[in-house]
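What you see is the complex with one protein chain gone and the rest in place.
Naming follows writing order (A and B), and every chain is counted from residue 1.
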Amino acid sequence: MHSDDIKPNVLTTTLESAVNWGRKNSLWPMPFGTACCGIEFMAVLAARTDVSRFGAEAIRFSPRQSDLLIVAGRISIKMMPVLIRIYEQMPEPKWVISMGACASTGGVFDTYSVIQGVDQFIPVDVYVPGCPPRPEGVVEGLIKLQDLVGKEKLSDYSLTPTK
Amino acid sequence: MPTATILSKIKERFPGAVLDITEFADEHILHVQGQDILLVLTELKVDGFNFLADLTAIDNLNLGGFERFAVSYHLLSHKTTERLTVKAYIPEEKPSLPSVESLWKTADWQEREVFDLYGIKFEGHPNLIRIMNPDDFDGYPLRKDYPRLGRKERSDFPVIKRPFKKEKRTE
Partner (left out) sequence: MTRVTEQPLETDKMVLNFGPHHPATHGTLRIIMELEGETVTKATPEIGYLHSGFEKLGEDLDFNQYITITDRMNYLSPLCNNVAYALAAEKLIGIEVSKRTEYIRVLMCELSRIADHLLNVGMLAVDLGAMTAFLYGFRLREDIYDLFEIATGTRLTTSYTLVGGLMRDIPEGYDKAVIKVLNEVAEVANDIETLLNKNRIWQNRTKNIGIISKDDAISYGISGPMARASGIEWDIRVNEPYSRYDDFDFDVAIALNGDVFDRYLVRMEEIRQSIKICRQSLEKMPAGDVIVDPGLGYSLPPKDEVYNSIEGLIYHFEVTMPNRGMTPPVGEAYVPTESPNGELGFYIVSNGNRTPYRVRTRPPSLINYSIFSKLIEGHMLSDAPAIIGSINVIAGELDR
């Protein structure tokens, strides 16, 4: 090719940036909506606050085909084993957004049967506060997660040596 | 037939069962012994109270009353639009009373819920197992001597760790 054609048509970057760019702009969420936050999550997917602008439109209810778990709603002691199982079924790389006060800390329900924060048992990347959070809040959480994914390094995923 | 007449008729027919008839905020409440509840409710169903709206229990530990547990039934008559509350009292040592599932099928799940949360057994129920709490839950949460924060059931789950070098959060 003529050298004048190359400059405006080809760009160079690192493998890390390219991989991160691909991952962050096509996060496929899997909603684990249990309660009122589930309804607000449906409003995030609907027409007014449209999450498909951020590439996250392909909602898959199967954990094997998604890479973002959105825990929306209170998790009770009967539901926690189900959540753990679904989290383990998701393939790497995977991220978790804890949406709402109940998933982050237990919310208003300080009782015998509500887990006081999902992050005690599964690793959470972004917390979105609110009861329920406004759809714009969830989108802000998604954008923060995209920033986090953009800063990841490929060496983060190397396995630690087992003892 | 207005409710007051029905209640005095019940009191005449079952003198040993009826403990009291009270009124509060324009509603009638009939207090009966727990063991005779099936007879009383069968009679009330014949008299026109054909709809069982609600079935629940109250732990009278701090309230006082005839016995420790009271199972309360809210009845409605579609014909006369009258409502009536019937409370059946059972003691703490033997918390069990006949099931009314043979009269109204809605009592099936509601009695299971009362068993789950209070430990009250219903004789003659087809399937009396826990409905809200997990099957291996120990204790009866809504009793007044069970703590609201529970007994550690909400913290014994495995912690999932991922085998990567990744930092948890960079900011």
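Simple rule for what comes next: a residue touches a chain if its C-beta (ideal position, glycine included) is under 8 Å from a C-beta of that chain, and two chains touch if they have at least 3 such contacts.
Please read these numbers as outputs of a predicted model, since none were measured by experiment.
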Chain not shown: contacting residue from A:W28, A:F109 or A:Y157: A:F109
Contact footprint on chain A, counting only the chain that is left out: 32, 34-36, 38-40, 42-43, 46-48, 61, 73-74, 76, 78-79, 82, 86, 108-114, 131-132, 134
Contact footprint on chain B, counting only the chain that is left out: 24-25, 27, 29, 50-54, 56, 58-59, 62-63, 72, 74, 76, 78, 81, 83, 85, 104-106, 108-110, 113, 117, 130-134, 141-142, 148
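FYI, only the chains that are shown with their structure count from here on.
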Residue ranges of chain B touching chain A (in the complex, touch as defined): 133-134, 137, 141, 146-151, 153-155, 157-171
Residues of chain A defined as touching chain B within the complex: 77-78, 80-81, 84, 87-88, 110-116, 120-123, 125, 148, 151-152, 155-160, 162
